[in-house]
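What follows is a single structure, written as structure tokens, with notes after it.
In this view, the complex is presented without one of its protein chains, the others remaining in place.
Showing chain A:
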Amino acid sequence: MEKFTLIINGKKQQVEVEPDMPLLWVLRDILSLKGTKYGCGQALCGACTVLLDDEAIRSCTFPVSEVGSQKITTVEGLSKDANHPIQKAWVEHVVPQCGYCQTGQIMNAAALLKRNPKPSEAEIESAMAGNLCRCGTYNRIKEAILTASKSY
């Protein structure tokens, strides 16, 4: 076990865990931040997406020991009062079906708009290709991202 100081959603948090523990399990099991989901454990589905500084990463394959001083943002810290443009657009388009993949989709979309505030449909499709949705909400995800991009 090793001690790590993580900056999560703007707050410093100390954890004592195995250094190879993926960030996903640190968030879910140790810090009880349940918004980040497990879907595959192999960086194949995107359910576990969080932001490392401004970049979307798959937390299921990202060992806690590699986080260092980079800031982690999870869905719980994406906005105060659910007012991130992506979240607002998600609600407006009623994107979710079961909802399980959605926090990963939202975090991935937030990272996309940060680096590319006016993505084309094709750019959205390729940027979101790593995020699976078994319920099939891809149409609305795309529409919501286009809506959100208007406020960038």
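Keep this in mind: contacts are C-beta pairs under 8 Å (C-beta built on N, C-alpha and C of every residue); 3 or more make two chains touch, one makes a residue touch a chain; residues count from 1.
What we mean here is this: contacts and distances are computed from a predicted model.
One chain of this complex is left out of the view, and of "(2Fe-2S)-binding protein", "Putative glutamine transport system permease protein GlnP", "Isoquinoline 1-oxidoreductase beta subunit" or "ABC transporter domain-containing protein", the protein name its UniProt record gives is "Isoquinoline 1-oxidoreductase beta subunit". Interface note: of A:6, A:51, A:67 or A:101, the residue touching the hidden chain in the full complex is A:101. Within the complete assembly, residues 1, 17-18, 20-22, 25, 28-30, 32-42, 44-45, 47, 74-76, 78-79, 82, 87, 90-91, 94-103, 106, 124-126, 128-142 of chain A touch the chain that is not shown.
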